[in-house]
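All protein chains of the complex are present and in place, except for one that has been dropped.
Chain naming follows the written order as A and B, and within any one chain the residues start at number 1.
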Amino acid sequence: MAVVWREKQLAAEGREREHLWQFKPVKLKGGGLSIWLGALLVLPVLVLALASWMGLAPLPNAMDIRARLVPPSAAHWLGTDHFGRDVLGRIAYGSRVALQVGLGSTLLAALAGVALGAWAGYKGGWWDEVIMRMIDGLMAFPGILLAIMLVSVLGTGVSNTILAIGLANLPLFARITRGVFLAGRSALYVEAANALGAKHGHIIRRHILPNTIGPLVVQATITFSTAVLTEASLSYLGLGIQPPDASWGRMLKEAQPYMGKALWLVLAPGLAIFLVVTALNLLGDGLRDRLDPHTR
Amino acid sequence: MRDRQRSLARRLLSRKYWRLVAMVCCLLLSSHGFGLAAATPQSGGHLVVAVPLEPDTFDPHKAVAAATKEIDFNIYQGLISYDTDGGIIPCLAESWDISEDGTVYTFKLRKGVRFHNGRKLTLDDVRFSLERIRDDATGYPLTWHKNISELAMLDDSRIRITLKEPYAPFLSELADAAIIPEEAVATIATQPVGTGPFKFVEWMTGQHVKLARFDEYWEKGVPYLDLVTFKIIPDPSTAMLNLKAGAVHAIPRLSPDVAWEVEAAHDLKLLQGPMNLVQLMAINLDREPFTDVRLRQAINYAIDKDLLIEGAAWGFGSKIGSNMSPGMDTYYADLSEHYPYDPVKARTLLATAGYPEGFPVTLSLPAAYDLHVKTGEMVAAMLQDVGIQAKIELVEWGTWLDRIYAKRDYELTIVGFTGKLDPHTVLNRYTSDYARNFSNFRHKEYDNLIEEGLKITDLAQRQAIYRRCQEILAEEAVAVYIMDPNDLVAMRNEVSGWRFYPKYVDDIRYVYFEK
Partner (left out) sequence: MQYLWRRIGALLVTLIIACTITFAVFYIIPGDPALLMVGTEADPDVLVSLRRELGLDEPWHVQYWQWLKGIATGDLGNSIRLQRPVVELILERLPVTLGLAVLAMILTVLIGVPAGAYAAAHRGGVADYLTIFISQIGLAIPHFLLGILLLLLFSVRWQILPPGGFVPWSINPWQALLSLFLPALALASHRIALVTRITRATMLDALNKDYIRTGLSKGLPKQVIIYKHALKNSLIPVVTVASMHFAGLLAGSIVAEEVFALPGLGRLLLQAIGYRDLPLVQGVALFVALAVVLTSFGTDVLYLALDPRIRYE
C-alpha cells in the first residue's frame, strides 16, 4: 500500500527515480508511512499480548474435551482446538511468546554482536582476524540450521530458543559494528582525538558509537522479524516452544491432522505470523530510510 | 479313455467345489465377528503399506527398532511363531518336546523349507543362527540366550536346546530368533535372506522397502500378493492424504488424530484390534514425596482415564489398571476400576499425607510420541486440578532412554511398554534387581512371585501368580496405568485379510485384493 502511495506521489511530482534495491515509500520525514503502517499492523499483536499478560484474554490452556474442534462462535471467537482450548486465548499467549522470543533474541544478538564487532574493529590486527574468522565460521551455517543445532544441544523451551536464535543472528551485528569501527578508527577526527590524548572509552562513546546506531536499529528490526519466523519454524518442527506454552508454530503443527475439517485452526496462527512479519518488514524498510545513511 | 478322464475330472471338480463351499462358509463365519464382507482371496497385486519409521538394519540378530520388526516379520522366521492370540505355533520346527523339568527342549525341523536364495534349510542353519545369537560379539539386544547351556544336533532333523534353569517364557522369546543362512551373513544387514513368505527386493532409505512374493514359500496357498512396498511416511496426515489418493493401500497403527478422515471417506475402512501396549505414567519411587504410597494413590485418583482415552486417543483405547493389556486375556486381571476418578478423595489423601497445598512436580514426556505428549498435557491439567503443580518437560527419545530410563533421573514420565507374549517378560521389569526397573519398585512378595512363576509350567498356577502380581502393582500404586490404545488400521475398501497380532508386526501373508 505504501508503495502505491509512493508511485502516485512520484507521478504527481513528475519524478521517476526509483531506488535500486527496494521500494522507497513516500517520505513523510523519511520512511514515515512505512513506519506508521508497520506500527499499525503490529498493534493488534501487542494488544493481544498485553491482554494475555493481564489475564484479559481467554485462558490458553483450559481444556474442554466435550467442546473440541468447535468452529468460531460467540463463545469462542476463533473456535477451539483438539483439546477444546480457546484458539483466541492461545493466539494471544502465542503473541506473548513471539514478542518475548523476538525481543530477547534480538537483544542478545545485538549486545553480543556489537561487543564482538566493536572489539574486533577497534583492536584490529590479530583480534580482528580471530574474531572475524569465528564469525565467518558461524555464518557458514544458515540461521535455521544453527538454531536447530543449538536447540538440540541446549534443549527446548522459551529461554533456550531465545539463546539459540540470538546466537544464530549474532554475526550480522558483529560485522556491521566492526565495519563502522574500522572506518571510525581511521577517520581523521578520531586520530585527532587520539592525538589529543582522549581516552579510548571517550572516543568510542562520542565519535564511533553514534555512527553505528542507525544501521544497528535497522538490523535489529530485521532480526526481530527473522527471530519470530525462526521461532515459528522451530516450534513447527517440535524443537522450539514446548507445551503447554502456546506458540504459533506449534499450533500450526498440531492443527495439521484436522486441517480438512477445521480450517480456522490453520488460518489463525498463520495469519498471526504473517501479520507480525509484514509489520516488522515495513518497520524495517521505513527505519532504513530514516536512519541508515548508507542506503539512502 | 476319454470318458474316464472326464468323469475323473468331474469328480475332482466336485471335490474341489465342496471344499470351496466349505471355505466360503468358514470365511463367512469367521469374518462375521469382525464385521467384514467375505470375498474370495485373489492372487496377485501390489500392496503399498505406509509405515512411519525407517528400519534400522535388516540383520535380524541386531535390529532393535520396532520399525524393522514390523517389516522383517515377512522375511524372517524362527523355529516357532505365534498366532493372532499370541499362542505359540509351529513354524520352521514342525513339533517340539519339553522335558518334565522344563530345561530340555527338542525341536524337529520342518522338511522342504527353502531360503530365498534357493537353498534348502538344514539343521546347520538353525545351529548357526542360534550360535550367532549366543555369541557376545553379535550384540544380540535381548538377553534370554544367556540361559542356554547347550545346543546339540541329535540327527539331521532334531536339535536339542538345554537351559541352565527352567525358564517358562523361553518359547515365546525363541519366536523372535530368526534363522538365517550362513552364506548370507556378510550382507544380511542390507540384503536380507530368510525363509518368510516374501523376499527382499530393495531398500531405499527414507523412501521405501520393497518385498516380492517368494514362490517356494513352504505354507501352501499364501501369500496372495506379488509385491509389497512399505512406504516410509513419518507424518500421519501425509500418510492419510496418500491413502485417500490411492497411492497407499493400508496404514497400520494409524494415529487416532486422523481416524476421522476414514469415517468421512466412503472408499476407506477402519479396522481395530488390541495393540497389547501398556501406556502408563511411571513414578520414580525413590523421589520424595513419592515414597509415600498415599501420594501415589492420590495421583491415581486424580486422573480421569476415560477422559484421557477420549481426549488423547479419540476414544480408541481400553482403560487398564495394572501393567498388562487386556489383550493378554489368559493372564489379565481387570483392575481398571481400582482407582476410579475421584478428585475429592485425591485431595483428602494429599492432605492426610501432609501436602494439603499439593507440591511441585515435573512430568517428562518423550517428544517423539504424540500420544504420550497429548496424554501428558491432559494429565498435567488434571494434576493441577487437585493442587499438584505439574510442569511439563519434553525430551528427545534419545535423552529419554539415557536420562530417564537408564539413569532414572525423573519424577513422572509417560511411556508405553510394547507387547510381549509371556506374562513373565511383561511383569519382570518391576523386580528389585531388574536392570531397567526405572520405577525403583522394591517388593519382596512381588520378587518371590516372579521367581516362582519362572519355574512353574501349570497354567492355572501361573495365572494365579501373575494376577497377584498385577494386584500388587495396583495396590502399591506403582504407576498410573492408563490405557491400551487400539491398533487402528486404515485401509482402502478393496484390501482384505489383515490380521492383528499382540506384537508389533505387519503380517502381509494373508492380505489380498478383493475382486
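Operating definition for what follows: contacts are C-beta pairs under 8 Å (C-beta built on N, C-alpha and C of every residue); 3 or more make two chains touch, one makes a residue touch a chain.
Small disclaimer: the values here were computed from a predicted structure and weren't measured.
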| item | value |
| --- | --- |
| Shown chains touched by the chain that is not drawn here | A, B |
| Residue of B:E396, B:E471 or B:E494 in touch with the missing chain, whole complex considered | B:E396 |
| Which residue of A:M54, A:A74, A:V153 or A:L196 touches the chain not shown here | A:V153 |
| Contact with the hidden chain (one of B:T103, B:Q207, B:N437 or B:Q463) | B:Q207 |
| From A:Y93, A:Y122, A:F173 or A:Y236, residue that would touch the chain that is not displayed | A:Y236 |
| From A:L43, A:L145, A:A192 or A:I213, residue that would touch the chain that is not displayed | A:L145 |
| Sites on subunit B contacted by the missing partner chain, in the whole complex | 54, 56-57, 62, 64-65, 136, 139, 141-143, 189-190, 204-207, 231-235, 238, 241-242, 244-245, 247, 367-368, 396-399, 401-403, 405-406, 435-436 |
| Absent-chain interface as seen on subunit A, which is shown | 3-4, 7, 11, 16-23, 133-134, 136-138, 140-145, 148-150, 152-153, 155, 229, 232-233, 236-237, 239, 252, 256, 259-260, 263, 266, 270, 273-274, 277-278, 281 |
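What we mean here is this: only the chains that are shown with their structure count from here on.
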| item | value |
| --- | --- |
| Computed distance of Cα centres, subunit B from subunit A, in Å | 48 |
| Residues of subunit A touching subunit B in the complex | 61, 63, 65, 68, 82-83, 152, 156, 238, 242-244, 256-261 |
| Complex interface listing, subunit B residues touching subunit A | 235-237, 240, 255, 257-258, 260-261, 264, 307, 310-311, 367, 373-374, 376-378, 380-381, 392-394, 396 |
